[in-house]
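Yeah, one chain of the complex is gone here, protein chain that is, but the others are all in their spots.
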Amino acid sequence: MPNPLLRAIRRSPLLWLLVFVPVVFAGKKLAPGAHTLLFLLSVLAIVPLAALLSHATESVAAKTGDSVGGLLNATLGNLTELVIALAALRAGQYTLVKASVAGAIVTNTLFVLGASFLLGGLKHRVQEFNRAGARFQAALLFLATIALLVPSAIAEADRAPGAAFTQKLSLGLAVLLVVTYGLGMLFSLKTHRELFGSAEHAEAGEAPWPLGLALGTLAGVTVVVALVSEVFVESVHEAAVAFGMTPAFVGFIVVTLVGGAAEMGSAFSGARKNRLDLSVGIALGSAAQIALFVAPVLVLLSYVMGPAPMSLEFWPGAVLMMLIATLTVTLVTNGGRSAWFVGVLLLMVYLIFAMTLYLLPPQVP
Amino acid sequence: MPNPLLRAIRRSPLLWLLVFVPVVFAGKKLAPGAHTLLFLLSVLAIVPLAALLSHATESVAAKTGDSVGGLLNATLGNLTELVIALAALRAGQYTLVKASVAGAIVTNTLFVLGASFLLGGLKHRVQEFNRAGARFQAALLFLATIALLVPSAIAEADRAPGAAFTQKLSLGLAVLLVVTYGLGMLFSLKTHRELFGSAEHAEAGEAPWPLGLALGTLAGVTVVVALVSEVFVESVHEAAVAFGMTPAFVGFIVVTLVGGAAEMGSAFSGARKNRLDLSVGIALGSAAQIALFVAPVLVLLSYVMGPAPMSLEFWPGAVLMMLIATLTVTLVTNGGRSAWFVGVLLLMVYLIFAMTLYLLPPQVP
Partner (left out) sequence: MPNPLLRAIRRSPLLWLLVFVPVVFAGKKLAPGAHTLLFLLSVLAIVPLAALLSHATESVAAKTGDSVGGLLNATLGNLTELVIALAALRAGQYTLVKASVAGAIVTNTLFVLGASFLLGGLKHRVQEFNRAGARFQAALLFLATIALLVPSAIAEADRAPGAAFTQKLSLGLAVLLVVTYGLGMLFSLKTHRELFGSAEHAEAGEAPWPLGLALGTLAGVTVVVALVSEVFVESVHEAAVAFGMTPAFVGFIVVTLVGGAAEMGSAFSGARKNRLDLSVGIALGSAAQIALFVAPVLVLLSYVMGPAPMSLEFWPGAVLMMLIATLTVTLVTNGGRSAWFVGVLLLMVYLIFAMTLYLLPPQVP
């Protein structure tokens, strides 16, 4: 019965990295102070776990019919990022939580989409994709960016009207975002689903797992990811210092790449196969989900799990980057066509941000 | 002869509120210190007066031919808002004047347009509207937002180069805006009018009044609105405190809703009847008119009527909201199509702003 799981592991070299899962726990026991080593090991362990989680979610979704399946994908699609962020939340590392939220939005809209356009464009002269889908996700992202912009802008413009105001506002915004996300799913999965064409998410050719196996994997792997994430969160700060990277850089770029590696692979291979709708759906869908679902859920959960309530007030530079990323993607996906240079443009914007974060003196953010 | 007026009053339950007009004046005489009561009474009195003014303007416009009528609608379409703002101007309440200008722009573009899209979309699957008209109004709004942004941005960026500079700049900007508005009317009503299709503004089915009655109503009701507005302006501040609302919230949201209630009704019923051009025309037309005509006229009149010249420098938060509203509406109306979720998105942006203003500590703006 566990054949499909074993077969998946045998076929995909990415899953061989699962061997690092026990290594992380052993390392944590034997050398709890070797932060840089533990950081690297936990990164290597999370990548294949995220791939397993993603495949399990899609298998459950494939078995449960389109509407329930769409709902599942739309809520559990970024489960790894959510679990990592929860570990950071419990540890009270709110800067890391926020950097990883902002980073996921920026990385998905600029890096994943840009690399998909570039890789696809190097093989195919001009590629087309479903405009309606791209515009819907871009509009959701635009709304979320406005919501994340307001607390920071008010704090800037009016010289800090006080933390109580920011906290009340964040709570209200979190509720609005989750409600909008819910209505957006109703719109795209139910009332106007035919506008969005073939939003197939699962890699064609791979058979879905049986429901029992998929559910079991989902539950089991989530627990393992949670445990590894704790090691990751504990070690990330000191590892960043050791590598000469700022915490903003690590949160922004490393966390997203680690949690989303498997999905990025699907986006890139979709673009090479001229199935750009798949790539655009993964890139913008992930970004929108993190902005409108993961981020507000983290705010709400911070009341229960965190040492103190978390606000939606971001560091101004992060707000600016999210705003530029959203505006860029809105303008770029407007026409529904792409060529390699469009990918270059998106990647250049990403490089500008990455370079700025890398060069920024560590004490700033 | 006064039959059509009486008939209009008998038919429309909204106009029954006219009974509050004498009540306001009586209240003002008997209890000049009951600010909260006077505030509520004046709100109830202005709503039907605004509806009468709007119907009278349209009747005059219908009688005078398309070009003159268009001109009349384009200059007197927001007469109520202008009269209320003039009362505030005379009283030197420049914060209220500016909040009501910014609020009218934000409320019309986000709330009126969003609710029209939502109400229309709940009845009709996908609705289409004239892109040329929407883009024209959005472009006018975009220009006005830039003009309103510059004085605040310069003041922010360069640490206040002095009030004299801001005042000279505001005067120049006011002249530029009025000139642009005039050229825009020339373009849309004269040289390229066929691009804008059926920009019918009057509610179909309602016969226009005879010219004499319409002109008489226009003159008489304007005077009454001016008198009631004075009570409104005097009482608004203390009423806001009594209701626990900030003055920014009142200016931004209450003034617009009060002055535009009748027009909003037309916009919503147009959307339900699948005549979305009417709704878009009312929402964006009102916003553009207030930004490019009412606001600069108020600046120019402040030299004659106000205790001191009024500038176009807005509170940074207001500028940000106008900017976001304009950008949102530009992106949303670009395609010329709408469904219910587009309305939800616009309303959510409006809710974000309303919530922020409501929660803001009173001393800030």
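In order of appearance the chains are A and B, and numbering begins at 1 in each one.
Methods note: a contact is a pair of C-beta atoms (placed from the backbone, for glycine too) under 8 Å apart; a residue touches a chain by one contact, two chains touch by 3 or more.
For clarity, every value in this text was computed on a predicted model and none was experimentally measured.
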Fill in: Touch criterion as defined above, residue of B:F25, B:F187, B:F243 or B:Y358 at the omitted chain
B:F187
Worksheet, complete the sentence: From B:A115, B:L143 or B:A283, the answer for touching the chain not displayed is B:L143
Practice prompt. Spell out the interface residues on chain B facing the chain that's missing from view.
Written response: 135-136, 139-140, 142-143, 146-147, 149-150, 153-154, 157-158, 161-162, 165, 168-169, 172-173, 176, 180, 183-184, 187, 191-192, 195, 330, 334
Fill in: Residues of chain A (touch criterion as defined above) contacting the omitted chain
125-126, 315-317, 320, 324, 328, 331-332, 334-335, 339-342, 344-345, 348-349, 351-353, 355-356, 359-361, 364-365
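What we mean here is this: only the chains that are shown with their structure count from here on.
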Worksheet item: Roughly how many whole angstrom separate the Cα centroids of chain A and chain B?
Response: 42
